[in-house]
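Some chains omitted; the rest stay in position.
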């Protein structure tokens, strides 16, 4: 079977496994207070080009979204998201579980629009009965989006400007951030630090076993964040397991190197499938590709390729997602193109 | 000033005040265990034409929605509502506060559509990743809607059928139920008992000081409902205060009598304003009327009439809401028509 189901289907980069073995019998301190977490945080800060960032580690994407959003919002506030945002659709109500409404904006290829955001905020404050409505308290975007698309730097800047004008923290879900950075030269980590208030650098989908690195961009980590993590059931006893992974990913440019590989593989796949006449549901420059395929052909493909069914396209065809990752072999991409 | 701002701007019907005086020094038992609550429940059951209903009293609309929905849903479920539903828009996140997502359906004049409801439910269960999404756990409708419109009996039946086919409780928010029943002869309390699983008969907006009567239609009151109310901060020590009011409202047809009066006043207002050339934002058969009015004219009106601004209509005009109630004087309606 060729594996293109998603980017979290294999373990971790070899270098990470090696480091886990190397330090296996080091007697660490617990709960992220260890040497490796500190070292990883410093390396991430360096990559961010800022002494003002504060870095925290969590285990997975939904957990990170839940903890960060709940920690930043006042209890009576909601988080603004694209209607297709992960927090709006695919977290089984993890945000509402902590008492907060997800306030939806229309999604344009998975992205929100700065003007529509402005209107939403203005409408709230201009409404005579706004005190009876949920106050927008922060803004959530994902980069890349759930559809593999990217905010351009100017789009990000426009949203950031609206957020700052209105005092709303801007939060970027970077579950696949490496693939965004690799696909789009114009936006660097430094840009993200400048434009957002908090974001996370995804590890689970970019070479790590588990783990996400949350970056608070300007000394704005909520007070007592360790207790907040614990209260949410999100504090890992062996915090160093995540620390050592990000220490590795942020050594020798590994994070970007494997991200670039995944995007190169995706572009190769895209070109190959285009040449074979396939249409795409959406034009994605990153590691997720959404292909329109006849239903019969899709059934045949299932016997040889692992992929995700995204939903029906029309009566006779469906949208499937093929994802590359740090672990994708070029020969598998070639085989896939041949096969399809 | 002429008062048409809403239907909860005056106190209570004279008969209710008189009863409160009559029993003021009776030494009752607390928390709704008293004689008057039992008596009111029996009278409501009679009006519902059923021995299977169970009646509970709460203080206000948002509180009732919050307690009933939280009590009926499993923690991992959400409530389906029109995008314009009170629970979706105007309860400051009271549903999310208890951990539940409000799953929105398009609103058609404030109403949901049975086919769209079917599709939403089917889409959930057919989605490969539905376990990562919020499960629809019950359906919320309001009668009349927030726009004064009404579900016809056949519309209600269609929604009810979808709910039963899918095992979802159907809940009707009847904050202004009297005005619905008075405006629409085809639907009676008995019909509502048959088609829904739980609904409430609004008191606050229909002649009572405070209070709503929740009707569980087929011995389906959640176990330990008193503890649930207490836990939500919704258990009134002097429960009989609400009991005596509903006992009065459901004696001598008072609830329907005052409801019919309000609707008659609204229809008189509607006719009068139509004759004077006003357009209506929506065609409402109940006590709330939504009028389109020039912005300048609106400002002038504010000096003589209390009303609600619903929002802008176009560049030069706005939508205002004029509401009648059990307390509306016919002479005030006449004066209003004259004035406008």
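The letters A and B name the chains in turn, as written, and every chain counts its residues from 1.
By definition in this document, contacts are C-beta pairs under 8 Å (C-beta built on N, C-alpha and C of every residue); 3 or more make two chains touch, one makes a residue touch a chain.
All of these numbers come straight from a predicted model, not from anything done at the bench.
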Given 2 shown copies, how many make up the whole thing?
4
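Operating definition for what follows: only the chains that are shown with their structure count from here on.
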Just how far, in Å, is the C-alpha centre of chain B from the one of chain A?
42
Can you list the chain A residues touching chain B in their complex?
75-76, 78, 89-93, 96-97, 99-102, 104, 127-129, 131-134, 308-309, 311
